[in-house]
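In this view, the complex is presented without one of its protein chains, the others remaining in place.
Moving on to subunit A:
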Amino acid sequence: MNPLIKPRALFVALGLLLALALWLSLALGPVSLPLADTLRAALRLLGLPLAGEGLAQTELILGQIRLPRTLLGLLVGAVLALCGVAMQGLFRNPLADPGLIGVSSGAALGAAIAIVGGAALGGLPPAFAPYLLSACAFAGGLVVTSLVYRLGRRDGETHVATMLLAGIALTALAGAAIGLFTYLADDATLRTLTFWNLGSLNGASYPRLWPLLLVTAAVALWLPRRAKALNALLLGESEARHLGFAVERIKAELVFCTALGVGAAVAAAGMIGFIGLVVPHLVRLLVGPDHRVLLPASALAGASLLLLADLAARLVLAPAELPIGIVTALIGAPFFLYLLLRGRT
């Protein structure tokens, strides 16, 4: 399996794909906007001095609805893919998923507590409800992940195999707790819970974008600094140590980055599966496993793929909307099976 394309060609292709996905994501929806107008309005929103006559409605739809939604998709896709790369490197397994360390299920549990607890208290003040939900999800992800990390520590070392099993156990526990909340919830709460568990970019707004933007930027700047260490980790932990890397520290950083990144993504858009699993794998098939290329390329590919999946979620049953988690699972699960079967021959 030699790399199919050179890194530079891949970056050009992914850049074009992302540009296309951004454009379509802004232009298409219940109200389709002409592509040229969309481009002009988007550039005006970015502050370019272009003539704006006849664009008032386009700019309103773009600025208030499509742009925050598109940015949310961009950030969630990029950060999930980056965290997927980090986890596949940490576990030295190309089929590892960021959810393995319990961050997704922890975040889901945090959100369930907020949704059901809020309903039990007679409803949260609507102005705060989304923020409180996000904060609880983020905190839940961090709490469960730090528990998994602690369970994996022994004698000052992190045993990733133990961590993996602890992650599975805590995911099951969190699942049971979510199940209990689901059982206790009334119909309206149940609907919120379900929608949230399936993920959606619906309801994107600028104030909810900022924390995610901050976290994504931090993860996207930090992980590439560890690209060489991630390459060495693939040889094995002792080998990486023999090559001079502070392996324990790097493992802690990878777990922390993933907890932050996936926690923030789930807090902003709910549970969206398979992006973190499939995207790094796909990029690796194209250019090989070198993390210096894999990390930035996965971020671009993850953002594009999530935007396209969101387009599908918006358009397939328009004007109704599918939860995006269903779309990514419909694409991701068969692809995962294909990878498994392909590895057998």
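To be clear about the criterion, a contact is a pair of C-beta atoms (placed from the backbone, for glycine too) under 8 Å apart; a residue touches a chain by one contact, two chains touch by 3 or more; residues count from 1.
Quick note on the criterion: contacts and distances are computed from a predicted model.
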UniProt protein name of the chain not shown, from "Heme ABC transporter ATP-binding protein", "Phosphoenolpyruvate-protein phosphotransferase", "Ferritin-like domain-containing protein" or "Acyl carrier protein": "Heme ABC transporter ATP-binding protein"
Residue in contact with the excluded chain [from A:Gly47, A:Gly244 or A:Pro319]: A:Gly244
Among A:Leu180, A:Leu235 or A:Val316, the residue in touch with the chain that has been omitted: A:Leu235
Contact footprint on subunit A, counting only the chain that is left out: 1-3, 92-94, 228, 231-232, 234-236, 238-239, 241-246, 284, 288-290
